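Missing here: one protein chain of the complex. Every other protein chain is in place.
In this document, chain identifiers A and B correspond to the written order of the chains, with residue numbering beginning at 1 in each.
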Amino acid sequence: MFEGVPIHWFLVLSTVMFFIGIYGFLVRKNLITMLMSIELILNSVCINFVAFNKILYPGHLEGMYFTLFIIAVAAAEASVAIAIIINIYRRIVNIDVENMNEMKY
Amino acid sequence: MTNNQFMFLLFSVVIVVFSLLTVTSRRILRAATFLLFVLVSTSGLYFLLRFNFLAAIQLTLYAGGIVVLIIFSILLTSHINEKLSIPPVTKRIYAAIAAVAGAVLCILTILQTEFVQKTFDPSRVDIHTIGEGMLSTGKYGYALPFEVISVLLLAAMIGSIILAKKRKD
Partner (left out) sequence: MIDFSYTIWILLIPLIVFVGTGLTGNRFKPNVTGIIGTTGLGINFLLAIITAYKYFFVLDKVGGAFQKVLGFNMTWLHLTDKLHIDIGVLLDPISVMMLIVITTVSFMVHIYSLGYMKGEKGFARFFSILSLFSFSMLGLVIATNIFQMYIFWELVGVSSFLLIGFYYEKDSAVAASKKAFIVTRFADLGFLIGILLLSYNTGTFDFITLTGPNSPAFTSGQGIMFLGMSTMTWSMLFIFMGGAGKSAMFPLHIWLPDAMEGPTPVSALIHAATMVVAGVYLVARMFPIFHHEQSGLEIVAWVGGFTSLFAAVIACTQYDIKRVLAYSTMSQIGMMMLALGVSGYGGEEGLGYMASMFHLFTHAFFKALLFLGAGAIIHSVHSNYMNEMGGLRKYLPITHATFLIACLAIAGIPPFAGFFSKDEILVATFHHNKILFAMAYLVAGMTAFYMFRLYYNVFWGKDQHYHHTPHEAPATMTVPLIVLAIGSTFAGFIPFSKLVTSDGMPFETHTEWGIAIPAVFIALVGIGIATVLYMRKSETSKKISIALGGFYTAAFNKFYIDQVYLFITKKILFNLVSRPIAWFDRHIVDGAMNQIAFVTNVASDKIKGFQSGQLQQYALAFVSGVIGLALLFIYLWTN
C-alpha cells in the first residue's frame, strides 16, 4: 500500500491508457498519429512495471530497469518509424495507412 | 484524501483526458502536444513513486526527444492548418467496442485479484546503485541487456539514416 493508493489504481489507470492507445491505433489513418498511439501503449506498460516494482517488490529494481530499456527501445523504434514515414511520404506524398495496401491477395 | 491520493488522481485525470484528446484531436500538432502532456504526467507518477532518475529520463528522453522528433516529422509531412479527416463511423464503433471490451475485461480481472502489497519504501534509488546494476555481470546485473540495447540503438540510428537518405536513383 502506498499511502492510500492501492496498486489497483495504477493498474486501472494503465489499462485505460493502454486501450485508449489501442483505440487510436485502430482508428487513426495518419501514420504519425498511429505512432503516437503506440507511444501511449508503451507508456502504460511502463507505468505497470514501475508500480509493480515499487508496491509489490520494494527491495528490487527490475521494474525500473525494464522501464529504462523500454524507453530506449521506444526511442529506437520512433527514429526508425519516422525514417520509414518520411521515405513513404517521399514516394506517395501522403502518409495514410489506407493507401499502403500493396501486400494483399 | 491524502496528498498522495490527490496527486495520483490529478495525474490520472490528466493522463486519461489528454490520452483521449491525443487519439481524437483532428489537428495533428495538437495531438502531439497532448501526447507531451501525457508523458509529463507519467513522469509525475514516477516522481510520486520516488523513481527520480527514471522520471528524469522520461522527461528528457520521451518528452524532450521523442515528442520533438514526432513534431519534426509532422512539420515535414503536413501543413500546420491541415485537419485530419474524421474516421468512418463503423470503423470507430468497431474499434471502440474492441477497446472498451478489452478494458472492461482487464479491469474486472485486476479488481478481482488480491495482491500482496508491501509497506511503502519511501527511499529514493541511489544513482550509484543504478549505475552499478546497469554494468554488473552478477546477480541483478544488466550488463548484457545494456550492451544489447546500445547495439540496437546504434543499428536503429544507422538504419534510420539509410532509410531517410535520398535515393540516388
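Just a few scattered comments:
Just so it is clear, contacts are C-beta pairs under 8 Å (C-beta built on N, C-alpha and C of every residue); 3 or more make two chains touch, one makes a residue touch a chain.
Keep in mind it's a predicted model, so treat the numbers as computed, not measured.
The chain not shown here is touched by just one of B:V13, B:L75 or B:L105, and that residue is B:L105.
On the side of subunit A, touch with the chain left out of the figure occurs at residues 22, 25-27, 97-98, 100-105. In the full complex, subunit B contacts the hidden chain through residues 91, 94-95, 98-99, 101-102, 105-106, 109.
FYI, only the chains that are shown with their structure count from here on.
Separating the centre of subunit A from that of subunit B, both taken as means of CA atoms, is a distance of 6 Å. Residues 1-5, 8, 12, 15-16, 19-20, 22-24, 28, 31-32, 35, 38-39, 42, 45-46, 49-51, 54, 57-58, 61-62, 65-66, 69-70, 72-74, 76-78, 84-85, 87, 91-92, 94-96, 98-100, 102-103, 106-107, 110-111, 115-121, 125, 129-130, 133-134, 140, 142, 145, 149, 152-153, 155-157, 159-161, 163-164, 166 of subunit B are the ones touching subunit A in the complex. Residues 1-13, 15-24, 26-30, 32-33, 35-37, 39-40, 43, 46-47, 50-51, 54-62, 64-65, 67-69, 71-80, 82-87, 89-90, 95 of subunit A are the ones that touch subunit B when the two sit in their complex.
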